[in-house]
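A protein chain is absent from this complex, but the other protein chains hold their places.
Letters A and B mark the chains as written, and numbering starts fresh at 1 in each.
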Amino acid sequence: MHIVVCIKQVPDAAQVKIDPKTNTLDRSSAPAILNPYDAHAVQEAVNIKRLYGGRVTVLTMGPPQAKDIIRKSLELGADAGILLSDRAFAGSDTWATSYILSQGLSELRAREPIDLILCGKQAIDGDTAQVGPGIARRLNIGQLTYIQKVESVDFVERSIIVHRRVDQGYEVIQAKLPCVVTVEKEINELQYSSLPEMMRAAQYQPLVWGVNDIHAEVNNMGLNGSPTTVRKIFSPPERTGGERLTGSIDDMANQLVNVLLEKIS
Amino acid sequence: MSIRQEVIIVGGGVAGLSAAYTLAKAGVEVMVLERGLNSGTKNVMGGVLYRQMMEEMIPDFWKEAPLERRIIEQRFWLMGKDSVTQSAYKDMSWDSPPYNNFTVFRSKFDQWFAKKCTEAGVLILNETLVTECIIKGNKVVGVRTNRPDGDVYADVVVLADGVNSLLAKNLGFHKEWTSDQVALAVMEEIKLPAKVIEERFNVGPETGATIEIYGESTQNMMGTAFIYTNKEHVSIGCGTLLSQLSKSNIKPYELLEMLKQNPLVKPFIEGGESAEYYAHLIPEGGYHSIPRLTGDGVLVIGDAAQLVNSIHREGSNLAMTSGRLAAEAILQARRLGEFDEKTLSIYPRSLKESFVYQDLAKYKDAVHIMERNPAYFNHHLPAVNSAMKEILTVDGKSKRDKQWLIVKSYFKGRSFLKVLWDLFTLGKAMK
Partner (left out) sequence: MTVMINRSCIGCGACVQTCPEGALSLGPEGNAVVDPSKCTDCGKCVSVCPVAAMSLPPNAVQLEQPSEQVLEISEPVVVVETEQSGDKVWVFVEQTQTVIAPVTLELIGEATRLAKKLNTQVGVVLLGDQVEFLAQPLFEQGADKVYLIDHGVFNQYRTEAYFQAVCYLVRKYFPEILLMGATTMGRDLAGAVATDLGTGLTADCTQLDIDLDKKILLASRPAFGGNIMATILCERHRPQMASVRPKVMKALDPMVGRNGMLIREFIDIPESSIPKQILRVVHDQLDQINLAEAKIIVSGGRGIKDAAGFQLLQDLADVVGGVVGGSRGAVESGCIEAKRQVGQTGQTVGPTIYFAVGISGAIQHIVGMMHSETIVAINTNPDCEMMKMANYSMVGDAYAVIPKLIDAFRAALASRQTNDSGAVCSIVQEAF
């Protein structure tokens, strides 16, 4: 059984800063990491592999440095990784990104059929949660988003049962394979990789595919192939506040209670 | 299945990477175990990198390494509350190859160095903590990590795990460092536009200046402060001996804040935004604190070996050199097929012949003398400033009277004999 996990390298959001004067991002100090949701997707794929057997391949689009997150995935137990890297990919929005990834998936599938595709529910730099559904549409297979548990996988009957988070609880869904599953962090605990896995990962050289390797149409990617464009980037407006309470803690507490009490039913 | 490597290096800072690079270049199978997310993530340094020692390993590294500015001017301040006596050396020849030194961001630089090591064939494993050395008989034969199946065996283990090295201590190479053997350094990166930095420090687009500050910067405690120029950041920081800090009741960040608010310092960083704050322990014990450096199958390098010249604020170059010398000793031992203490003692011997030991030996008593005798920081340094003030303030007094006043005030707080003694002991220690 072949499980493919689509992953993304993101700047550690906690450490991205913006220059308030120029509105440019200062990413120099922010280390690039494997998108945390994707890490859980890789872990889930590895967990499924350990239960049912099979192979886990990770696929990412990015600059050559993105090999690091492929290695990180191998530490978690993935078997192989492919980096889609080409100048033509740069500047792609979610629509174009899902195109490129689905072309990569098609190429991968031509070599080895894919039974299940996993993604993180969203990337922490964009937070759009759109690439997973985009891939499902392009491959014309089912999509299961916000999955918090994989209950069972039946590779013979070709179906999967998952728990999908909704506002008041969760849906238990049975879906046909192959399909795209995007996962929540709650789906599993990341396992601490063993030293031999670390060594294998550190020495791993992922395949790198460019535009031609995935038979992709250049017009569908990059800045020009992306339907959306960024007009401007700005700092959120500065807010001005209200009343600063003063006095002893008791005084302040009583003032606050007085003004808020009527709002509490 | 047990994992075997020829050499294991614990710690991916500049000392460990220098050793790893030298070994890998010679064809040795070497593994670096780093506890941080990446090499350099745990490192804090004022940010001056000396060219010579790096160049000995990677010629022309400055053509590709991520460097901030070439330092062409080094200023020294003796700072009082609202006054400062300055001296400076500027050298335009430092602006052309081969240069003298550079400011760097350690996280960026170390990652670049780590990449060079990987290219040379070093296997670097991050986020892996070495918990202990594996010992067989008296010989270190490997290390145990915090990962499952985490034992690795090797001919030699190099301990480059920094000032807090527990491994060397556990091997009995040294006792717990005392609070007068380490300094706490705190530092901030202040973001400013390159143009503003260049105007304020009177440097060009690629060049930079450093300011080393003594005196009031550390509230007259034993320690120094610094201001360095990066491309779009100014690094400002101060370090004091932990022993004095703990006596003083001043919090380290308060110390830094006082420095930043000092009217002499403030104009350099005004309007900037604090981008990053670091704190780190720096070995200050110097010559007298150097632990045992070798054992059967094991070597200690860099901060873990207390190799820091605190008088000249040099550490990373000593770390690099010790790493390279350790590697060369291992190569020699490898040729002999022996990794016992006797064979590996090539390393401490060559370290003794190098500038590292000689510099540390030269200043071996300086720090301790200054620490024991607070007069240097709270009497002599302020005296220099009041002397300058007296001489340069035009107030109708004759210069001869002024000289007499200076001398009188100098000896008011401290007897003539004591001053003589202070100068004699310090002069002896620094000679």
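The definition used in the following text is that a contact is a pair of C-beta atoms (placed from the backbone, for glycine too) under 8 Å apart; a residue touches a chain by one contact, two chains touch by 3 or more.
This structure is a prediction, so every number in the text was calculated from the model and none was measured.
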{"item": "Touch partners, limited to displayed chains, of the chain removed from view", "value": "A"}
{"item": "Of A:74, A:136, A:153 or A:183, the residue in touch with the unshown chain", "value": "A:136"}
{"item": "Residue in contact with the excluded chain [from A:11, A:31 or A:63]", "value": "A:11"}
{"item": "Residues from chain A at the interface with the omitted partner, ascending", "value": "11, 13-14, 16-18, 23, 25, 93-95, 98-99, 102-103, 106, 109-110, 122, 124-134, 136-146, 158, 161, 163, 165-176, 178-179, 184-186, 215, 219-220, 226-236, 238-245, 249-250, 252-254, 256-261, 263-265"}
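As a convention for this text, only the chains that are shown with their structure count from here on.
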{"item": "Distance from chain B to chain A - Cα centre to Cα centre, in angstrom", "value": "40"}
{"item": "Touching residues (chain side chain A, partner chain B) in the complex", "value": "17, 19-20, 26, 28-29, 31, 33, 192-196, 198-199, 202-203"}
{"item": "Residue ranges of chain B touching chain A (in the complex, touch as defined)", "value": "1, 3, 31, 37-38, 41, 105, 107-108, 123-125, 128, 145, 147-152, 191, 273, 275-276"}
